[in-house]
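Yeah, one chain of the complex is gone here, protein chain that is, but the others are all in their spots.
Moving on to subunit A:
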Amino acid sequence: MPFMEFVNFYLMPGIVLGSIYALGAVGITLVFGILRFAHLAHGDLATLGAFAALGVVTIFGVSPWVALPAAMVFCAFMAIGIDKLFYDYLSERPKIIVVMSSLGIALMLRAIVQVVWGVDTETYTRGIVRPDDYWGIRIRDREIYTIIAMFVIVGVLWAFLQKTKWGKAMRAMSDNPDLALLSGVDNRKITMLTWGIVGMLCAASGFFLGINTELKPLMGWTMLLPMFAAAILGGVGRVEGAVIGGLIVGIAEETSVLFIPGEYKAAMAFAILLLILLVRPTGLLKGKVL
């Protein structure tokens, strides 16, 4: 197989897909690291974000790229609201109860999407876009933006966590919530801040999935497994790990077709998840052991 064909049809789609996984995985890793539970409603919150952007596009007739920040803000408030209504109420109970309740939240969010936007497949823009040719690399504008946006969003988040007072407080809470509380960190505020950030990341991952494919009520749910695989592969609680994990899972899924039949492509995320849990449960970058 010619090298360019490999780059165009296996590597590039893998990187784009990996970027979408990465945005989701960063959110999952934050919830895992700071609030210490597996957030199963993550995919459906991403779906809601994608459809919220569609709502902005249809109502105001603006470009989807303008709708993205609006959808991110909307999802941030949704996530904070969900936490206030449900997770906060359960926060003193065993974590498994919170995990199960997040599954319920997932179903509720999906139902909201289906009630408001219906069950038909939708797109932000009609028609098809053929890729441009950059020195042999065939890539669409939206794919370039997807990759750039992922790095920008994650970069800003990383700087926020490293440099600002609030970011440091989030990391402190991730390391040890009791100690953080004693040092004067308001756990309640940090929890809300975390949910706000997670909501934004969800909206972004859903949006980029939607703009690169189609919007379907089940789109986020089917992304959940690869996103979890990416978060655990990178090391739970590690933002840069989630990005690396996302890219690896995305590229592995796309290139797997070269070695195994296409119908087993979906199993790649499973295989990676199993392997990493067996061989290196802390993930590539040293994360928490769950």
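Simple rule for what comes next: contacts are C-beta pairs under 8 Å (C-beta built on N, C-alpha and C of every residue); 3 or more make two chains touch, one makes a residue touch a chain; residues count from 1.
Convention: contacts and distances are computed from a predicted model.
UniProt protein name for the omitted subunit, picking from "Hydrolase", "NADH-quinone oxidoreductase subunit F", "Branched-chain amino acid ABC transporter substrate-binding protein" or "VacJ family lipoprotein"?
The record names the chain that does not appear here as "Branched-chain amino acid ABC transporter substrate-binding protein".
Who touches the missing chain here, A:Ile59, A:Leu258 or A:Val279?
A:Leu258
Specify the residue from the set A:Asp88, A:Glu214 or A:Glu240 that touches the hidden chain.
A:Glu214
So one chain is hidden, and I want to know which residue out of A:Val62, A:Ile96 or A:Val119 touches that hidden chain in the complete assembly.
That would be A:Val119, which touches the missing chain.
Under the stated touch rule, tell me which residues of subunit A contact the chain that is not displayed.
Touching the missing chain: residues 1, 5, 8-10, 13-14, 16-17, 20, 114, 119-123, 126-131, 138, 140, 209, 212-214, 216-219, 222-223, 253-258, 261-263, 265-266.
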